[in-house]
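As you look at this complex, bear in mind that one protein chain is not there, while each of the others sits in place.
Right, subunit A next:
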Amino acid sequence: MPSITSLATFTPSCNARAWLTSPHPHLPIVATACSDKTVRIYSTQNFQQQSTISGGHKRSIRSCAWRPNSVGESVLATGSFDASAGIWRRWEDGAGKGKANAEIDFTSGLAGGDADKDDEDEDEWKFAVILDGHDSEIKSLAFSPTSPLLATCSRDKSVWIWEELDEDNFETVAVLQDHEGDVKCVAWHPGEELLASASYDDNVRLWREDVDDWACCTLLTGHGGTVWWVEFEGTEMVAKIGGGDVASEEQKALVQQREKAGSRLVSCSDDQSIRVWRKVPKENPDGTPQQRLPSIWKNSNFEEEWVEEARLPSVHERPVLAVSWSRKTGRVASTGSDGKIAVYEERWTGSAANGDVAMGDAPSSDGSAHNGSDAEKQAITEWVVLAEIDNAHDVFEVNHVVWAPRADKGKVHDEEEVLISTGDDGEVRLSIRTQRRWAKQIAHESKTNSASLLAKEVVDSMCKKRRRPYRTADQKAKDNTQSTTKGNRTVLLAQTGWR
């Protein structure tokens, strides 16, 4: 099976738990929310820290999110265990042309320097607004991609929606209190004003504005534990199914159904499962389906029906803490307390590309292998595990994983993506999915290997240096032992040890 290979660790890393990393909407940087009350901004080009945001929160920063569509200026929202959310601004390098921004100091520049001790440089990030209102820890926040709205959620069981009326002026437009436990995650639909929230009460709720009030339009039940993360499918990926062309009538029908339903939702939970949910489009009174276009439905009544469409293959053996649905490939990545990262893809059932075969980024196309029996519609596709890695952060739990565009010099093509994972070790790591022959060749990297090494020839030269000449599957498991320095003594740790 193709593997996931850790390419680099962003440096310097946080000395305490890091919770989440958010890729910038258009710049090659990411922001990492850390329990040391800072946000670290790292470059995805050279894996170095560019700047630090600190001084705004009294407790751990649990989450951060970039505002989309901010041209010339980066706007980051931070959510903290201190119950407040912060809005931070910084002009982008070379931006600000023609903008009136006399107070902003450009002298420190965006390029960033030696990140270790640049506390002095940090005033390039301006703390713009503090959003107070929640009674307890903020767990997650998200900007709407379609409107000037920010959603926040908290242990106080509520979801708040804030509207940015004008710069730095936020107004509360809704306080949604239907959940019966901590709200762990909020996520916006990519093309509609539709918000999803995941909770400690084991449920997912969907929210829309009804006339003038935001209200819950769907309750998704089924998870057997805290739902840690929810995310919508990218609009562009709706009804794009891997493993071949749409050939049979059944496949055509499914594509039609998908297009009607629009973006699906993925959720992951303490119950170790990952589930995909799909909207059931309403039919017109005469029984004929509504028009195909997903973007224009208007519901006569407010409530929506969503169903659990699929469960991803069981890979995790501990709570699944985060999933990320690629907007470019439709693949889902997951991670959690067991320290694994897995990548899944939906395929036509029976397509030749299924199973444990080596594959490139473009799976071979043979969609006609489908046997044509009249099984349920859902059974004509299946989710397969494309790749996985154990102990992605050595022995530590991994709190978050996200797809991001590749930006380092090893990039092969423009659409190439990497996985960025964030762990209890305070580290943020960048990984790629590798084909089988590479997976055998590339030794799992130690923390000291960072940056550089991306081109194939570098990989080859690495192979000469690696300890074991060839790794079979069971060697691989044993291979994972490494030495880690903690405090003053060197301890021998088996990465697979906790089981």
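By our rule, a residue touches a chain if its C-beta (ideal position, glycine included) is under 8 Å from a C-beta of that chain, and two chains touch if they have at least 3 such contacts; residues count from 1.
One rule holds in what follows: contacts and distances are computed from a predicted model.
Enquirer: What is the missing chain called in its UniProt entry, if the choices are "Potassium voltage-gated channel subfamily V member 2", "MIP18 family-like domain-containing protein", "DNA primase large subunit" or "Hsp70 protein-domain-containing protein"?
Expert: The chain we cannot see is, by its UniProt record, "MIP18 family-like domain-containing protein".
Enquirer: Of the listed residues A:Ser60, A:Thr218, A:Ser267 or A:Thr434, which contacts the missing chain in the full complex?
Expert: A:Ser60
Enquirer: In the full complex, which of A:Asp182, A:Glu209 or A:Glu231 touches the chain missing from this view?
Expert: A:Asp182
Enquirer: Write down which of A:His24, A:Arg40, A:His134 or A:Arg155 is the residue touching the left-out chain.
Expert: A:Arg155
Enquirer: List the subunit A residues touching the unshown chain?
Expert: Its contact residues with the unshown chain are 17, 35, 59-60, 62, 81, 136-137, 139, 155, 182, 184, 200, 225-226, 270, 318-319, 337-338, 395-397, 424-425, 467, 475, 478-479, 481-483, 489-495, 497-498.
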